[in-house]
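Missing here: one protein chain of the complex. Every other protein chain is in place.
Then we have subunit A:
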């Protein structure tokens, strides 16, 4: 079918490119203010980021966070969102919001859902009653939410599925559903619809899908269906292949990715935007994300550790009182975590800050054209200089874009 050109409510300002890898630094101007790319977006699933006030989230540097369409569609529901005037007003968040269309949930619970051309027929796990979600319904909900970036409904199946025909069908259906989403989208002048490239781990399917999606000229482009348990090598190949075919002047969002090493490698492969519940969820289990790895602060070795969660970290917890921070020690986190909700709040702030700061540092490195060295330093710190511990997928992927992690 003929591509439909749709208006865009964003502008993508490319500021620098790495001369070795495919990494890019940019500023993305969205309806609720500019955000720096590359960026990590924390996930405020139900309209709040796990105990943090909007001010606390803002204090960690966040200007773009996620809400989940399904959760908000359920609670508080579309009628309430319409009455209140959207999710920004609902949660008093003055910055940008991106909403997921929910396709990801299908990856893990496919057998409870039946996908037809019309939409996704769910069997409610609660009362067994059938539910139908169509592309039109998803867009209508996201229009009510009023998010700055909205996602098309896509037909997601696990990347690990061996059924090629089903994979191809899903990819093609996702393209058809994008057209329906574009048709249904009421506010293209203030909400940016992103397409989602599907095709599993089959690179030809991905290429075909990319061509179709790019032709639709959406304001931004997402690579979907990943982070479902596939091998990391395969993941990198898909990202690398897709970004190679994407127009330079549009933001590229890899959905559901969030481990620090995944972010650093994916940026080198030319991706700009990421989201994941992992940093905030793991905080609630007492895990702190640091540049030398994840520390479980509930471990007794931290009971008498009076250092900050991470030396030099500028988050609200770690910063010294002299610099306006709290000067929280690992020992105090150990003392309060899992016993008072405030313990989860403290670690959540730290972890969100870590992820945002990692992307900020990456952006600086790209702008100064030293991203390859940044990547090497990052892995060296993470694995304490022990190159034999570097994950082989990262070595391979980075070699593909001209960075030899193992060289000095």
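To be clear about the criterion, a contact is a pair of C-beta atoms (placed from the backbone, for glycine too) under 8 Å apart; a residue touches a chain by one contact, two chains touch by 3 or more; residues count from 1.
Just so it is clear, contacts and distances are computed from a predicted model.
The listed options are "Centromere protein N", "Queuine tRNA-ribosyltransferase accessory subunit 2", "Ribosome biogenesis regulatory protein" or "N(6)-L-threonylcarbamoyladenine synthase", and the UniProt record of the chain not shown names that protein "Queuine tRNA-ribosyltransferase accessory subunit 2".
Checked against the hidden chain, the listed residues A:32, A:137, A:207 or A:376 yield one contact partner: A:137.
Only one residue from A:12, A:40 or A:90 touches the chain missing from this view: A:90. Note on the undisplayed chain: of the listed residues A:7, A:229 or A:247, the one touching it is A:229. Where subunit A meets the omitted chain, the residues involved are 45-56, 59, 68, 70-71, 73-80, 83-84, 89-92, 102, 104-113, 122-127, 129, 131-133, 137, 141, 158, 160, 228-229, 259, 277-278, 281-282, 284-285, 287, 294, 296, 303-304, 306, 316, 321, 326-329, 331-332, 334-336, 339-342, 344-346, 349.
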